[in-house]
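FYI, not all chains are in this one, though none of them got moved.
Chain IDs A and B follow the sequence of writing; residue 1 opens each chain.
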Amino acid sequence: MSINELQEQIIAEFSVFDDWMDRYNYLIELGGELPGIDPKFRTDEFLINGCQSKVWLNAEYKNGIITYTADSDAIIVKGIVALLVRVLNKQKASEIMNIDLYFIDKIGLKENLSPTRSNGLLSMVKQMKLYALAYHSKYEGNKIN
Amino acid sequence: MKPTTNIDIQKIREDFPVLHQKVYNKKLVYFDNGATTQKPQSVIDKINELHSFTNSSIHRGVHYLSGLMTEEYEAAREKVRSFINAKEKSEIIFSSGTTASINMIAFSFGEKYISEGDEIIISEMEHHSNIVPWQLLCERKKAVLKIIPFDENGELIISEFKKLISDKTKLISVTHTSNTLGTVNPVKEIINIAHKINIPVLLDGAQAIQHEKIDVQELDVDFYVFSGHKIYGPTGTGILYGKQKWLEEMPPWQGGGDMVDKVSFTKTTFNSLPFKFEAGTPNYIGAIGLAKALDYVENIGVEKIKSYEKELLNYSTRELNKIDGLKILGHSKDKISVQSFIIESIHPYDMGMILDKLGVAVRTGSHCAQPVMDHFGIDGSLRASMVFYNSFEEIDILIDGIKKAQSMLK
């Protein structure tokens, strides 16, 4: 599925929830299901420090495609991490680079990705895109896409 | 059953407009008073009035409004003096907050009295604002910072403190009351020990001034600092009290307007106290607002506030302790109405997010006291800090919220 198809899918999923409790319960579920990051990446080097909660992120590149794994020490944050990974994982670097992640707003999680929340999520999104950009320019810099 | 109390909580709450806010359509329960307090209507109105009718720059003005504002500003200084019972008005310096007050002392005392190898003693339970200025000073002057540890109850270990004192000790700077553990430190004892060998003591009163009567003469403390915004006054205001003999000797921190007597390129002389330490146009509107806040507190009565907050503390301790896996940090004998706690296998931030959605504002994280977190081997905690406008019912809402969040997060 394309990134936008995935975004629409998530919006549809969340549309059935009546209130924040349902949404949070679902995020907690997603957070619980997301396999933790490989312990070798659960180190300071892969840490995106958000003061309030920690987020770890790793990105690998193969043939234009990026594979993300990520983790957090807070479960609701991890649920949101799971959504971000679901949308961007195994997508083309060239697409991730500039993607508009509008689903966050649509499913009512905007405040959690606000710069006022020092939970690491906003930095994580930035970092995901930066990885895409970095790999893209390294391996595909001279291609036109 | 709720304790009975001598405070008319409904009436008091009327005075604080923010308390009647709704967030996410829920009644706001504001338990983040350790970070900042809400302002009574009288303070809001005063600021409004100043801005609308008399605003004018103070000192050296020849005109009516300037005279009026200068009088109010200096009356505010007198109010602060009497509130903490300082001997002289000139011992009261207006600053922009506790942090600025401590930095002022660290710089100015440091320039005068600290040289290589000297020692400064702080404690393990300090707010970053009473750690980092000393670290910066020690780095600059090659001096050494010594740390008084605290025990499992969150009380300073006085026997260890005594061991830290040496003939190189130049200053002791400790918090009067911990913003995280709630501990009210035995400051009188600390001061006595220090003064026996002529070491001055600075107390960080940021979390003490709003909870109990402070008498700087009775304490015989050398420096006392606090923030206006934590005692129901405006942001951007703070106090530095210093004994005259120190302030006279210490060099100015900032240079600028009002703190000078004469300025020329060959020789500049400084103004007398307190102006020597008040460079530039002060936040005079803030200072007058702060005085109004002190009026408000005096009208309610500091003793009344203290005894009511004690009840809030006891009630919340009892109720929090009933919650499975919840651990309160800080069990000092003398404690303010601040509860820091962690809950088994739940991240404080997750808990905080859910409480937020329930309208309950608590703080999560390290509370600018990372060494306290390190002491317990944790990254952060939750903190509910209560003051006299909070109610037992609000504590119940917090407790219910924690239980609800617990059931969601388990």
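The working rule: a contact is a pair of C-beta atoms (placed from the backbone, for glycine too) under 8 Å apart; a residue touches a chain by one contact, two chains touch by 3 or more.
Everything numeric in this text was worked out from a predicted model, so none of it was measured.
The assembly described by this file has a subunit formula of A x2, B x2.
Just so we're on the same page, only the chains that are shown with their structure count from here on.
Here the spacing of subunit A and subunit B, counted between their Cα centres, is 39 Å.
Against subunit A, the residues of subunit B that register as touching in their complex are 24, 347, 349-350, 352-354, 357, 364-365, 379-380, 408-409. Per the touch definition, subunit A reaches subunit B in the complex via residues 20-21, 24-25, 28, 51-54, 73-77, 112, 119.
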